[in-house]
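The complex appears here minus one protein chain, its other protein chains still in place.
The first chain written gets the first letter, and so on, giving A and B; residue counts start at 1 in each chain.
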Amino acid sequence: MGLIPRENEFFVYFEKIAQNVVEGAKALHDLMTDFTNVPEKAKKVLDLEHEGDILTHEIIDLLNRTFITPLDREDIHGLVMDLDDILDLSEEVADRLVMYRVTAPEAGAVKLVEIVLASAEEVSKAINGLRNLKRSRRVLDHCIEINRLENEGDRYSREALASLLNDTTDALKVIKWKEILETLEKAIDKCEDVAKVIENVVVKNT
Amino acid sequence: MGLIPRENEFFVYFEKIAQNVVEGAKALHDLMTDFTNVPEKAKKVLDLEHEGDILTHEIIDLLNRTFITPLDREDIHGLVMDLDDILDLSEEVADRLVMYRVTAPEAGAVKLVEIVLASAEEVSKAINGLRNLKRSRRVLDHCIEINRLENEGDRYSREALASLLNDTTDALKVIKWKEILETLEKAIDKCEDVAKVIENVVVKNT
Partner (left out) sequence: MGLIPRENEFFVYFEKIAQNVVEGAKALHDLMTDFTNVPEKAKKVLDLEHEGDILTHEIIDLLNRTFITPLDREDIHGLVMDLDDILDLSEEVADRLVMYRVTAPEAGAVKLVEIVLASAEEVSKAINGLRNLKRSRRVLDHCIEINRLENEGDRYSREALASLLNDTTDALKVIKWKEILETLEKAIDKCEDVAKVIENVVVKNT
């Protein structure tokens, strides 16, 4: 009797956390595509990251209090940590844009933020599908799309760095953007890590 | 009856994949030691990487279709992924040499490519020894040599970066070569990861 409500609780948390990751990516995208009120917009990403920390704390607490879990304990832990990392890295990008006093975006970084946002949305859809693994085909399709986005991001990132290196003589600018591009790439990689855990969950449960 | 042929299939794949990694390292070495027809030579590394992707796909497919495997499933998976990474990183170096419009090699990078090639050759010899673990002493000797090469590479890489930082005033050049040196170091690290899996396989099987 008590099993199903608690099972539901986990999925409610997953969905909230994933939605919050999407909100964080959107806030970063807003900042990167319109460089006005930068500190304010960066603050919004930071607030969402704090919201994510609270949700993470709550679901880990629930995990520690629950004997029978709807997914393997280590998979729940892995998913939660990876989702948290996506938001942490998004916040790190926003923070660097402020601290490096960036005044205009680089084209390559804008493309990468678009990929972060698209990946986060696919992550959220895949997470929403965990409730009903009978439709696992759809869940796996979102995972495939996340992988495709990661490859695309990898290519954009290499090209963006090469463009910077070839087109500017300002080495300090290159160092700043290289750091930002790498942080964006890590956020995209974390989305791929989420997809790997989900694929694994699907394989074990179908 | 059906067990031995399939066992053989795995080893045939391992050997092909390792040989392909060696070919990739050779192609990168050709490029780094003679900077003519750079895009053409980089294309050759890319073609070998694609060849590797196909072989990787095939052996993972074989793994999924096979119930009793000659090595632990996770070791096969680990070996295949690490071997694939060596080639991916070799390709990444070749790609960056083209994209950064490099016209002459740095002495330190040439040394590191030599270590990538030597490590890949040792990896291939160690892999070839997996068929006959009764001669495990030889397999372990190759692993020890891979570890030695990794230490040597680490030292060269540190020195090469320091030389660049002390000998040039061109910061953009330093950023480019730092990125290339780090990618070469990662390729050497992946050879060491292969050695670790093989050492583990030997310990478990003798």
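Note that contacts are C-beta pairs under 8 Å (C-beta built on N, C-alpha and C of every residue); 3 or more make two chains touch, one makes a residue touch a chain.
This structure is a prediction, so every number in the text was calculated from the model and none was measured.
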Option touching the unshown chain, where B:46, B:81, B:133 or B:174 are the choices:
B:174
Which residue numbers on chain B touch the omitted chain?
158-159, 161-162, 165-166, 169, 171, 174-175, 178
Which chain A residues touch the hidden chain?
92, 95-96, 99-101, 171-172, 175-176, 179
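Keep in mind that, in the parts below, only the chains that are shown with their structure count from here on.
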Centre-to-centre distance between chain B and chain A (centres being mean Cα positions), rounded to whole Å
30
